[in-house]
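Notes follow once the structure below has been shown.
Note that one protein chain of the assembly has been removed; the remaining protein chains are unaltered in position.
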Amino acid sequence: MTNFKIQEIEKSFDGKIIENLGDNDYIIKINDNEHKLKIISMNSRGIEFILNQQYHKAKYLEQSTNEMNIVIDNVPMIINLHTHYDKVVYKNSGGSSSGGAQIALKSQIPGKVVSISVEHGDSVKKGDVVCTLESMKMQVAVKAHKDGVIRNIKAKEGASVAKGDIISDIE
Amino acid sequence: MTNFKIQEIEKSFDGKIIENLGDNDYIIKINDNEHKLKIISMNSRGIEFILNQQYHKAKYLEQSTNEMNIVIDNVPMIINLHTHYDKVVYKNSGGSSSGGAQIALKSQIPGKVVSISVEHGDSVKKGDVVCTLESMKMQVAVKAHKDGVIRNIKAKEGASVAKGDIISDIE
Amino acid sequence: MIEKVLIANRGEIALRVIRTCKALGIKTVAVYSDEDTNSMHVKQATEAYHIGEAAPAKSYLNQEKILDVMLSSGADAVHPGYGFLSENDDFARLCEKNKITFIGPSADSMNLCGDKMECKAAMLKAEVPTVPGSPGLVKDAEDAAKVANDIGYPVMLKSVYGGGGRGIRIVTNDKELHDGFETVTSESIAAVGKSAIIVEKFLEKTRHIEYQMCRDHHGNSVHLFERECSIQRRNQKLIEQTPSPVVDDAKREEIGEIVVRAAEAVDYTNLGTAEFLRADNGEFYFIEINARLQVEHPISEMVSGLDFVKLQIDIANGEPLPFKQKDLKMNGYAIECRINAEDTFLDFAPSTGPVPDVTIPSGPNVRCDTYLYPGCTVSPFYDSLMAKLCTWGPTFDESRTRMLTALNDMYVEGVETSIPLYKTILNSEEYKKGELSTDFLKRYGMIDKLTEDLKQEKENKTDAALAAAIIHSEYFKSQVQNNSNNSANWKNKLD
Partner (left out) sequence: MIEKVLIANRGEIALRVIRTCKALGIKTVAVYSDEDTNSMHVKQATEAYHIGEAAPAKSYLNQEKILDVMLSSGADAVHPGYGFLSENDDFARLCEKNKITFIGPSADSMNLCGDKMECKAAMLKAEVPTVPGSPGLVKDAEDAAKVANDIGYPVMLKSVYGGGGRGIRIVTNDKELHDGFETVTSESIAAVGKSAIIVEKFLEKTRHIEYQMCRDHHGNSVHLFERECSIQRRNQKLIEQTPSPVVDDAKREEIGEIVVRAAEAVDYTNLGTAEFLRADNGEFYFIEINARLQVEHPISEMVSGLDFVKLQIDIANGEPLPFKQKDLKMNGYAIECRINAEDTFLDFAPSTGPVPDVTIPSGPNVRCDTYLYPGCTVSPFYDSLMAKLCTWGPTFDESRTRMLTALNDMYVEGVETSIPLYKTILNSEEYKKGELSTDFLKRYGMIDKLTEDLKQEKENKTDAALAAAIIHSEYFKSQVQNNSNNSANWKNKLD
């Protein structure tokens, strides 16, 4: 029995295989409901199956012990899972990493730094332009994610930044 | 230096890489002519390259030490090759295997045996119907590949045969 | 109003029906045999039900099983596609009895169309010209021989349950007639479990020209122009085109009026096809009605701008046709090539097996209806049609050159295909000039031309093939040595 939670959906689910009928047919149980499932093809990268007479295709993109990144019928979803053996309390992971996310202003796109609009020590309000990137011939502003004071400007004019690179801290 | 022969083409060719220019660019030599070659991508299953400014795509289907089965720009070709170290005389391989091919009548398609038109000891002429197969709802005749006497009928009515299975011998 | 359609078929035609249903917001129910678990129609339908073993009799021809699925899935209509149960009036009747809309003609009309002799009688009454032949079924080979000697050889032996080129033989003398009689009988029994044979005059250098017909439940009838399907092998169509090079506006209208009479003569509803032979002297002879959607319908869709599956559903819903004959105008030229899994050089014998890789042509005015995808399998249990490649152009030559480009782009790994033959045909002067006839392949020595073309193609690719071979052999040499910089260099190229 494994417990699942889907990001952006307010419920949690218990799920397991309850019977292997042979010939790739299974009965699975999600919370209190049983479903017929037929595996059409499967490997470590994805699965095709028929669930209650409906075909579905899932790709397994990335997974860690308790998080799966899947694309189901072209819809990307993130599923958190853990077995009932370890009673972990889910942390509500809003940002992509730990506490530092609250300070570091990261670029959400790759691009070339065209201009930096702030200096060390400037006060900014959430939404103020911190720097401007160019990508695909467009200029895209990177805006402050919170009110605060600019520290540790990492971006340099003319340099390239990758997605997720830190532009500066806002403390 | 390797020597190549292409099935159904009456010439043989010497070929080798004569220079690696770096950045995936090469100079190769086929007989007396030099050609510029740029590898776009390559793995054990195939290659994409630009030869004298023309893009080509090859798939390597099967290969043995001295025969390659490739598909070049959707055209299937069989290439025989050997290095100049071993001076082997090519045998003109018309059939797919050794001497047995001259006796055994093989099915060139997979199918179900609907009827057998001959008996052990019958004399047949080249082109006479030996048996009839069904595949894709069609009846297809397997015809004698030479004049001779029917021996060792292997096909059985109602049974399935694979491509290349022996129907009977004709001696 | 139809809300959920069960498609009692497989392959490309099941996909074709699903596509229109999706665009119309209609739910679809697929059925599949053991052999088809991994097929596209299973994946594309709203729901999919397993119905039995690979052999058609155990699955796609199993009426009771399909009825079960119709009832349990709550489908309110069934689309039969072509082949399988599409022209089985028992099945149409079974649907009618269970209040499930059969998307096609009524069981009675289908029965009349399917009974080649009764149909011919109805046509004669409606003054639709037909081919000379036996007045009804022939009892046996003796009887057939008598008719043949009356109307003169060559004659055609035809199972009234055949179709699509199966259950037909052309014979030129009494001996061939006796052999052919056996073959036709056994093929017909293999396909549909029964056999009954008629004899017809075989006309030489004929063209196969057919008309799309269309009739609603309110008595409105139109024709949707002709298709010429003369390029055939073993009496099966290979290449179709519309318009026919020998049908002008006046002729189109003249035969079109006959077609409308034919549809009315058998009280035909929904879409169907009236097939004609056109003799070399320009006379048209009705041969039969195909009481279903035809394989080659896409080319008529291209020149009419209509979606025929939508039209079928609208008619089945009892809606009147949204146009009159005078509203319909042909626009441009379309060609279809049937991409078959077959070996041209083995007398078109089927070629089956896994297809590890496939390239489907695309682009403006190119349409490819197919069940193929990389990693699929061409099954020996079903027919050899893998894909229907269609192109359109404002001129015949533009549609022809587009088809050649598309044929060059198409690649099906693992099985032999009819693609090389089509390139040879489309490049031939005879095809360009529209000099078509049902014996086109033999008459103009197309197989020999193909042999030459293939040899030429190989010669053109010699340098490229050798380059690929040189790189490959050097690559493996460097792998074996495995100690030089060269090897590391190659490794970067590996995925």
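Observations
To keep things simple, chains are lettered A, B and C as they appear, and every chain counts its residues starting from 1.
Basically, a residue touches a chain if its C-beta (ideal position, glycine included) is under 8 Å from a C-beta of that chain, and two chains touch if they have at least 3 such contacts.
Note that the coordinates shown come from a computational prediction; the quantities given were computed from them, not determined experimentally.
Looking at the complex as a whole, the chain kept out of the display touches A, B, C.
By the touch criterion stated above, the residues of chain B touching the omitted chain are 38, 40-41, 48, 50, 53-55, 57.
Where chain C meets the omitted chain, the residues involved are 16, 19-20, 22-25, 298, 301, 305-307, 310, 331-332, 360, 362-365, 367-369, 393-394, 398, 401-402, 405.
Those residues of chain A that touch the chain absent from the view are 2, 4, 6, 8-9, 13, 15-17, 20, 24, 26, 28, 30, 35, 37, 39, 41-44, 47, 49, 51-52, 54, 56, 58-60, 63, 68, 70-75, 77, 79, 81, 108-111, 114, 134-140.
The rule is simple: only the chains that are shown with their structure count from here on.
Rounded to whole angstrom units, the spacing between the C-alpha centres of chain A and chain B is 51. If each chain is reduced to the centroid of its CA atoms, chain A and chain C end up 48 Å from each other. Multi-chain contact residues of chain C (touching two or more other chains) are absent.
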